[in-house]
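Yeah, one chain of the complex is gone here, protein chain that is, but the others are all in their spots.
Up next is chain A:
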Amino acid sequence: MRKRMPSLLNAGRSRGDGAHTVRARMVILLILVLSLMITLFGRLWYLQIREGDHYAAAASQNAIRDVVTPAVRGRILDDKGRPLVNNRTALVVSVSRTELMRMPDLGTAVLTRLAKVLELPVDEVKARTRLCERNVPKPCWNGSPYQPIPVTDNATTEQALTIMEHREEFPGVTAEPTAVRQYPAPEGANGAHVVGYLSPVSDDELSKQKAEGKKDLQRADEVGRSGLERTYDADLRGKSGVTGLSVDHLGRVTGTVSETPPVAGNHLVTSIDAKIQAITEQQLDEAMKRARATYDAGNTHKNFVADAGAAVVMDVKTGRVIAMASAPNYDPSVWVGGISPQDYKALTDEKAGVPLVSRAIQGQFAPGSIFKVVSTSAAAESGYSTKANYDCSPSISVGGTTFNNLESRGYGPISLQRALEVSCNTVFYGIGYDMWLKDGGIFGKTPKDPMVTMAKNYGLGAPSGIDLPGESGGRIADRAWKKRNWEQNKDTWCKQGNTGNEYVDKIAKENCVDGWQFRAGDAINFAIGQGDTTVTPLQMTRVYAAIANGGTLWKPTIGKAVVSPDGKLVREIEPQAAGKVPVGDATMKYLQNALIGVEMNGTAAGVFANWPNAQMPIAAKTGTGSVYGKQSTSWFATYGGPKDGPQYAVVMMVSQGGTGSGTSGPSVRKIYEALLGVDEKGAIDPGKALLPSPPADLPHIQADGTVTPVSFHAPSFVSPPHPLGDGDGRTVGVSAFGPGALPPERVTYRTGRGT
């Protein structure tokens, strides 16, 4: 002992014999005491150094409450600066849940009084203030329980005053002005499917963001869920301000730890023109009304249902979308302040046609005869002479199946142009069949399938890449698809072969054994845009825009520029060419002429009777797509503009809407009339042209947030003054909150200790 710890215990010798035993005992005591202290030291190291970060994070949650000041979201403007989506001041009545929970009756009395003042059902008010959890149906509060929960966002001034003047009756209730989305519908343009909507940030998004180490989203934020609001969410959203308040264990505010002011979101300038959008929507509506008044004599023997429709106006020189309508439509303001269950049900109701779905980019329909431009391109590029004549017989019989012409009418030997003009199916049947035979039929080793290839080259079968979320790509029913489809379904088909119904069994058996085969009938159907091939209206607009501009396939865009709240250009969204259609100039010219022929002497001639073709040539193609078990799809695909070069492609589609020329045609004409300033009789008045060409410049957003619209190319532009402000040089309706006028901050403090 003495040797081991000489310096520590070196002087104990006063009691002689006993000294070494005392020393031994004291060493034991020392070891005991030191081991206790070392234990403490180790634990201290573990808590503060090893696990320190974890505890620091937990502690900061404990002691700091974040109060979020929402940023004003940027506006969505049309090409001239008219706001498609604006912000308005809403009187939001909010309830502090933590305060309610402290009341003996958990706030029931207060909520009941509040419901009475707001003239809302008590149950609804209660439902809105409960927290969203598993098994809790909507409406419920998805945000932080510390954040005031909005009960309504359209309280009247009287209601707000009642609440604020009787504070003692409404503890924990606040009424404050807040910026919420507003849809001013300039010129009557709705654009619900284009602009999209917002909804509160979800727990999943917050936890995902946390995992990625980002801090962009706050609990109270709303996030773009659809349309432009979603695609350009990061630009529009801005950044919420966060005030970190330190609170004590009772939730009393002891000070301000940090303060980040909100940053207003940027504005999005789009290529949508509110006036054209409004007319497009209106005309789509007219087309559907027309269809519903038309008797479907050939098929279902009742009036057309016209359950859905879409129309797209595109600038063929840039691929920018000028207008995009989808029917059925809905009022986007149902989303503001949280959608009600009834409204949501209505938006997703099958019987109402699921208004939430944008038919223009998500609807997939058989293209029918408007597909023939693809077939013609493929034929001409594969050596089928544009100078030769092809037999337009009433029907064609292949392998025991008869394929009829429309109404079994024959035209005899005609050119490809004439075949397009009269929309002769049998000519394209013949070419499709011939191509299929050249490829070696079903068992062709290296099939070229020129029409399939051309369809893909025109961008069909894949999403166009428009700056809207959720776009469908359509489907090209080629050999590969047939095989995939057969592999997925053969088991079902093989089981079905025993129903006793001879016809059904035969079909099922055929499908079961060789449903993978790309048969002659498939090739023949493909040639006229029938069969299993589907397209979206936007894809077809893009095809016709490509023909119009000589073959450039644009990536469609709606966003034109992102502009900061004080009017500085943040970035321009340049149009992007996705590729060039592999069609030679001669073929392209031929095709363009043929389509103008359709309008002058063909199936679209009636629609464009007395049209000033010399000044404003229009190329058109009608289509009537057959759908198994449904009424036919009406298509009308066009492009046109001034003589020196077409400006717009306009495509309209009405599902279960009858013929292209009968249903959609007149509406498309009306859209051209509005765009180019042509009246019903064919007289041109440049002053009435709403948009002879898209504005070259961006609208000028001033530092105070007001918008100066771009000037017009059109001379002597006259338009009736519009009460909301207009595109004729005056300042357009300004948002409720300019960049300098942020909404009043919500100041509340949080209670309860977060353990």
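Throughout what follows, contacts are C-beta pairs under 8 Å (C-beta built on N, C-alpha and C of every residue); 3 or more make two chains touch, one makes a residue touch a chain; residues count from 1.
Definition applied: contacts and distances are computed from a predicted model.
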item: Chain excluded from display, named as in UniProt, from "Amino acid ABC transporter membrane protein 1 (PAAT family)", "Iron-chelate-transporting ATPase", "Chemotaxis protein methyltransferase" or "peptidoglycan glycosyltransferase"; value: "peptidoglycan glycosyltransferase"
item: Option touching the unshown chain, where A:Ala59, A:Ala109 or A:Leu437 are the choices; value: A:Ala59
item: Touching residues on chain A - with respect to the absent chain; value: 8-9, 11-12, 14-15, 17-18, 21-23, 25-26, 28-30, 32-34, 36-37, 39-41, 43-45, 47-49, 51-52, 54-56, 58-60, 62-64, 246-249, 254, 753, 755
